[in-house]
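A single protein chain has been omitted from the complex, and every remaining protein chain is retained in its original position.
We call the chains A, B and C, going by the order they appear; numbering starts again at 1 in every chain.
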Amino acid sequence: MIDYRSDNTGRAAPEILDAMVRANSGTALGYGADEWTASLQERFSDLFETKVRVFPVATGTAANALALAASSPSWGLVYCSEAAHINTSEANAAGFFGSGLKLVPVGGNHGRIDPDAFARTWASVMPGQLHRGQPAAVNLTQASDLGAVYRLDEIRAITEIAKRRGLKIHMDGARFANALARLGCSPAELTWRSGIDILSFGATKNGALAAEVVVVFDKKRSEEFAFRRKRAGHLFSKMRFLSAQLGAYLEGELWLKNARHANAMAKRLAEGLMAVPGATLAHPVEANEIFVDLPETAIRGLTADGFQFYRWLGEDKTLLRLVAAHDTKEADVAAFIASAKRHAARANERVA
Amino acid sequence: MIDYRSDNTGRAAPEILDAMVRANSGTALGYGADEWTASLQERFSDLFETKVRVFPVATGTAANALALAASSPSWGLVYCSEAAHINTSEANAAGFFGSGLKLVPVGGNHGRIDPDAFARTWASVMPGQLHRGQPAAVNLTQASDLGAVYRLDEIRAITEIAKRRGLKIHMDGARFANALARLGCSPAELTWRSGIDILSFGATKNGALAAEVVVVFDKKRSEEFAFRRKRAGHLFSKMRFLSAQLGAYLEGELWLKNARHANAMAKRLAEGLMAVPGATLAHPVEANEIFVDLPETAIRGLTADGFQFYRWLGEDKTLLRLVAAHDTKEADVAAFIASAKRHAARANERVA
Amino acid sequence: MIDYRSDNTGRAAPEILDAMVRANSGTALGYGADEWTASLQERFSDLFETKVRVFPVATGTAANALALAASSPSWGLVYCSEAAHINTSEANAAGFFGSGLKLVPVGGNHGRIDPDAFARTWASVMPGQLHRGQPAAVNLTQASDLGAVYRLDEIRAITEIAKRRGLKIHMDGARFANALARLGCSPAELTWRSGIDILSFGATKNGALAAEVVVVFDKKRSEEFAFRRKRAGHLFSKMRFLSAQLGAYLEGELWLKNARHANAMAKRLAEGLMAVPGATLAHPVEANEIFVDLPETAIRGLTADGFQFYRWLGEDKTLLRLVAAHDTKEADVAAFIASAKRHAARANERVA
Partner (left out) sequence: MIDYRSDNTGRAAPEILDAMVRANSGTALGYGADEWTASLQERFSDLFETKVRVFPVATGTAANALALAASSPSWGLVYCSEAAHINTSEANAAGFFGSGLKLVPVGGNHGRIDPDAFARTWASVMPGQLHRGQPAAVNLTQASDLGAVYRLDEIRAITEIAKRRGLKIHMDGARFANALARLGCSPAELTWRSGIDILSFGATKNGALAAEVVVVFDKKRSEEFAFRRKRAGHLFSKMRFLSAQLGAYLEGELWLKNARHANAMAKRLAEGLMAVPGATLAHPVEANEIFVDLPETAIRGLTADGFQFYRWLGEDKTLLRLVAAHDTKEADVAAFIASAKRHAARANERVA
């Protein structure tokens, strides 16, 4: 059964499960005072070529909501894409953690904020405006929720405007590995060297069981972050089982290897589907997600053949989301393409 | 100096100030256990032809935010107009009081939600959706922030859809009196008989010093409202000075008298300005606000003549907001129109 | 009818009501951009002999909760007296405004924190402790809720410990004038020169209708306070009517004159009651409140004679709270004492 429904339906990477099993060999202090967690501080600092503080948590919503609340006061406005995960898929978590902070969607395409639209939004903000709320932060989803990736110059165009006005920049990197694999730049370039202050570094969608890290580049805020996480119930007592996942994720660049594979499978799938008559891509395929419109007959045929996927906009719509994973097999991709072609062709025969 | 800047720049009605002075003649129990506050329960129940509970507060933001938090859980979505006061002018108060509740702008014109746009928004809501948040309430601003008034059938079209889905309906009646004066219906028809569950009944913009009432039509929620207000610091110890304002506001229909006058002055002003070459109305003038685009020379001339008003969209824009009040004088309206005409005419001469 | 029930049952000072009436003579910009509010910044800076920022609000609960939330993060611990108003009488407002901040009662007597008890509490706090919450602030009620007044050296003993640990100090000065009248020191000595960072400066209990001021001595926090107040619905649109009360309150030292009178009446009443057989004071009478235990027959007699007051601990208890006000009359005090004596004496006759 081939499953393209979501990054979250897939298997965990065996290397990560193994690390959890190994972490169970002895006793260790709780709440992060263990060697697994301690080593993460250094490993992430190495990875990002600067001293960072990292805070493992178990869900992407926790990572994002904690990071945003650390970046905006209760009366703050956080600019984001209309399609941003924090705006569409986290059930007010940002507002809850931020005691009322407000998300302000900004125009753009493919799930990204457009730098010009962001500049225009700013032009209407009066300095010291009290009644509308205080501009506080920007959220960038990298890769975006619609499968696109910000280029470095796009990120910098936004962060430059934002920094001039004192805004903090949060990157939602639930698919950070996929974006990095696409861009080929360094983690430092994609983050603090481009103006990012705080990062949700995701692992769950790319092979972990339940592990994300908030990477804090700004020392001042990192001091309070430990309290912030604890008071939200997101500090694990047996932290080593969370940190062990992340250690294995970094080990031997597993995270990049997994992401490169998922991206490659998505690209292959997209290219193959372009040969299906009537197929069109709704968004560029730059990470591991494909948004493709297929003929209804092809969709039904694929379902009948046992492939699993979601129609993106409801049961009567023909736009599909297909998500490739770290363990998606080439043969399965080929089978999916072949099935889509076959069913689309039959439909044409019937029409003819 | 003639001042059209805001409902809030004007004088309080003398009847209301007098009532405060009279309330100071003796001692009275604090926190609402006084005769002024007690009588409000009955007077508002009479006014609305049903048993209501009323909670005086001092600001419109308090009234709205308390009412919305009483209508939506922390994970709730509150639908409103893009131009709604709660969305543009209350600095995240709804989110703060509602522990993260989220405002969802819905399309429409002149500051109102369009029933069809609301229906379309609903069509995309999946029952039991967890990730996006739970649809919880609708906010209607009556009169709207752009000077328009919902007709009863428009309100009912929205509340019918909303009620079917279990949503609560909040009416922001900061200018309730103006809307009622325009429509000529009864307070009951404009509220609970049209599906409204909770109302912010404003007095400050229409002659009070600082007095609003939350009118709760739903008994169940009224029990907790006293706690909700207290814990937000909005319960006055010397409540009689707040309640006395409201008593005077209702007395002899002062509230409607004031609103009728303000509406009439706005109408007269709008009609007069239509004779100014180049003048256009951006929104229908149905309450006490006028949004009018005037030639730049007319605007500068009016300013030079000492009239006070705001440019609505920034210092380089020619759209003005003019707000008529309970004590706006006919002669002042005439003078404003005359000034605008004179300056516009001179500009034309120069051009010619 | 003589009324000792509460500071809040009394009349407003006529000077203050008059100032509100005068403030209604013309139009003025809303939300604090008026001359009355502007002048307060200077007047309070003069009064406190340092540049302060002041934020008028309408209730003591608002002043306290906003000040505490500005002094402690969501995960912070705020130390206070068990009898502190924020702990007993504000229905979780501190926790609500502070998104969960927690009050930690510290031992002491007469509604005050005892410096030694505070030091002992601290001895058990481990640096960097994560699980219990982060020590953040101290709240001192001056005068205390039980009628006592901190001496300057007591305040300084507490603030010295607290400052060394980075805590912020909030003074709840709902009866600041009464405390100052008692101590005879300067406002500066009682506040920032003794380590106070932020002050709720009360006027409502001492003659205003509804007016308190948050005085912020710490510039950094004052920048955000405007947003904090607005987003809690505590920014008045017709602010001049709030600020005018405070202007009149300061004018000609009305505030001190009122407080001195109330204190003197309380002292006279307490001294007189000490001549009643069986009467004992539960707390020292250092401000305008008296906590006196009287014989049951005296209490019933006083009630029968029409005096109004509260039994402090429930209907079957003989501890009374008597509150003297700015307009309490000497003759009324004398009448109360005489009535108490007469009824207590009769009881003794019956016994004899």
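One rule holds in what follows: a contact is a pair of C-beta atoms (placed from the backbone, for glycine too) under 8 Å apart; a residue touches a chain by one contact, two chains touch by 3 or more.
All values derive from a computational prediction rather than experimental measurement.
J.: Out of A:Phe96, A:Phe225 or A:Phe291, which touches the unshown chain?
T.: Final answer for the missing-chain contact: A:Phe96.
J.: Touching the left-out chain: which of B:His170, B:Arg231 or B:Arg321?
T.: Counting the whole complex, the residue in contact with the absent chain is B:Arg231.
J.: Who touches the missing chain here, C:Phe96, C:Phe291 or C:Phe307?
T.: Hidden-chain contact among the options goes to C:Phe96.
J.: In the whole complex, what residues of subunit C lie against the chain that is missing from view?
T.: 74-77, 88-103, 124, 126, 130-134, 313-314
J.: For review purposes, identify every residue of subunit A that touches the missing chain, sorted by number.
T.: Interface residues of subunit A facing the absent chain: 1, 3, 5-12, 14, 17, 20-21, 24-31, 57-66, 90-93, 96-97, 204-205, 209-210, 227, 230-238, 241-242, 308.
J.: Could you please point out the subunit B residues that touch the chain left off the display?
T.: With respect to the unshown chain, the touching residues of subunit B are 31, 73-75, 99-100, 130-131, 133-134, 224, 226-228, 230-231, 235.
Here, only the chains that are shown with their structure count from here on.
J.: If you average the CA atoms of subunit A and of subunit C, how far apart do the two points sit, in angstrom?
T.: Distance between chain centres: 51 Å.
J.: Please work out the Cα centroid separation of subunit A and subunit B, and write it as a whole number of Å.
T.: Going by mean C-alpha positions, subunit A sits 42 Å from subunit B.
J.: Could you pull out the residues of subunit A that touch at least 2 other chains?
T.: Within subunit A, the residues that touch at least two other chains are 74-75, 99-100, 130-131, 133-134.
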